[in-house]
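Missing here is one protein chain; the remaining ones are kept as they sit in the complex.
Residue numbering begins at 1 within each chain, and the chains themselves are lettered A and B in the order written.
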Amino acid sequence: MQEYTDKIRQIARRLLEEGTVDMVIGFRKGSMPIMNEPCMVRRPQDVDQLVWDSNCGINLANYLTDRKEKIGVVAKGCDSRNIVTHIIENKIDRDQLHIIGVPCGAMIDKRKIASLVEGEITDVTETEAGKVIVKGEGFEKSFDKAEVLQENCAICIHRNPVVHDEMVAEPVEEQTDVDRYADIREIEAMSDAERKAFFDDLYKECIRCYACRNACPLCYCPTCFVDESRPQWVGKGQNENDIRTFHFLRAYHCAGRCTDCGACERACPVGIKVRMLTKKLEKDCKELFDWEAGISLENRPPLDAYRPNDPDEFIK
Amino acid sequence: MTFVKIDQKKWAEGVSALKKGYQVFGPVKEGKDHEFRKLSGDQMPEMDYGNTRLSPKAAIYPQSEVMFTYTTDERKDDHHILKEPERDETPKAVIGIRPCDAFSFLLVKKNFDTPEYKDPFWLRAYDATTFVGYGCDDPCSSCFCTSAGSGPFDEKGLDVLLVDHEDGYLAKVLTEKGKALTEKAGWTQAFDAGQAEKVFGEKAATAEGKFESQISTDRLADIPSMDLYDAPFWEDIAFSCINCGTCTYLCPTCWCFDIQDECRGCDGVRMRNWDSCMSSLFTLHGSGHNPRGDKVSRVRQRFMHKLKYYVDKYGDGIQCVGCGRCVRKCPVNIDIRKVCEMMNQYDPEAQNECACPTT
Partner (left out) sequence: MGIEPGRLHFSWISSAESTKFVKVATEVTQAVKELGPNRHFVKEKVKVA
């Protein structure tokens, strides 16, 4: 990982010194274990803040929305796919960006790690040999990195950036033999009553902080439908129907756009598996339209294009 | 001040007895984390916890609370009149609350109980509540209560303070309310005060020695507000913020709310819900103007409120008890300890050479 960090700093310094960009958006070391903080660097002398490791799960495309500067942005596979989506949706111009592509080694999941140990975690480090060492008061445990990946990373098939101006390293091998939708098939196989119960349970801890929405690069509406007050579409209290309405509608707004970057789930302070909705829509888009979001700048997304041979049978 | 000893058997019996006269709230394990919940039936507080995921503020100040009910049906005599709904007036007991969280209610009280304005909903609930604290033997590495006006065995805001002792607890009864509660629970086995003070003192000293993080707040009051407001670091601090409400909803001292009417047909309720200064809607005027329309101004507001405006207004410390929840749960790792340090260290005079970009 140190090579990645060094290379990112080197590129950032060059871009800022040459004046190619006004700022570089990347990550700096966090103050908590398994956390890094997105940051922006404007001066060459500040590039040493930038780091890269397995705690860079936040999607940096979220920080590009409607910016006017020339920006160097550090992008792993999913970030790059959301950058593509941003460009397609006119939230940023390709010419404004210098994309520093990072072949991604997958991110680790703070909740999964917390669930595997007893007691507070004070330090988490990674070895070159692919081990994750977790330390806390009175314990030290070692895990294979593969055991503690974020769920979306474990099933990711686009670890390399799909668009970039330069890369910090050679591409990594993409996973091919992955069953991306095993959990979604289980939900699909449920009876209506079971499915209702499943979703009731899924959202019961929601506190409506909207961290899932705000961490999502797709959620850039100037006023979200839950914040609209004239007319007011959704109640603001803790009513379960209002909570569900928020989650369901938010997910639908991401249909055909979601890259399964996992930012929503990572951001949730109460550990809701927000991806259970977006993944179903992603699966449908794959099956119905053979579409994966953010792969190419050339193709229009299925839900903003009309084709006479539309396969939807339910429209009669 | 008296001390009583509570063994395991008495503990279980006492909690059951309390349920007959109080609505009892306590920490309950849900999944990986603990939360404060109203204990039902034979549910016992699960005391093997560091701190709860959300603060216990909801026991006094629910996330959604009905203030009034109304009807717009003109055939009814009381149409268009706001009426207070019937509430469960049974006194509350919050058992096992950490000292930092109990202290937070005193800070919130400064806002809800002023000479000019008294918030009847909050005050009634607060006055009807007895707080049974639980000393903190193992503070988290991200806790900093000792430098935020509280401490792991701090008694401020508590009616009773429990500490682990032998196979049960030793209770320090601090107020009349606390005395009434311990008597109701049948926790009356007196314990020698001298010996008890020693146990409490030693435990507090041990726990305080474990703190790894602290903040400095000594200069906050002296730096002019406008200098801090205009400080160059806000853009950097706010950059990563996604403006979610996690920090404000988890915080024991965040008190802001939003009032909403909800109706079905002619019958409706006026409710208030927690609100968050992180949301742009929070300050949006009816005219469409928004005085805090961008992210930087919202982030600055949160920290300035807690660490500067509150300090200046009440002259009694910061509006933060150091529970560390926002530090642990912020999705992008914004750390109030770092921000506080930057604010406290800030020297407006040294800003001739500006650290921010010239663009």
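Keep in mind that, in the parts below, contacts are C-beta pairs under 8 Å (C-beta built on N, C-alpha and C of every residue); 3 or more make two chains touch, one makes a residue touch a chain.
The structure presented is a predicted model; accordingly, all values stated were derived computationally and were not measured.
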Residue, one of A:Phe27, A:Trp52, A:Phe143 or A:Phe199, that touches the chain absent here: A:Phe199
Residue in contact with the excluded chain [from B:Pro62, B:Gly186 or B:Gly317]: B:Pro62
Hidden-chain contact residue, picked from the options A:Gly77, A:Gly136 or A:Gly235: A:Gly235
Residue among B:Gly31, B:Pro85 or B:Pro120 touching the omitted chain: B:Pro85
Hidden partner interface residues of chain B, rising order: 62, 64-66, 85-87, 262, 264, 267, 269, 271
Absent-chain interface as seen on chain A, which is shown: 192, 195-196, 199-200, 235, 237, 239, 241-242, 244, 248, 314-316
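Here is the rule we use: only the chains that are shown with their structure count from here on.
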Interface residues, chain B side, partner chain A - complex: 30-32, 50, 53-54, 63-64, 138, 140-142, 236, 239-240, 242-246, 248-250, 258, 260, 262, 271, 273, 276, 279-281, 327-329, 331-335, 337-338, 357, 359
Contact set on chain A toward chain B in their complex: 22, 30-32, 35-40, 42-43, 58, 62-63, 111, 114-115, 120, 122, 137, 205, 207-211, 213-215, 227, 229, 235-239, 266-271
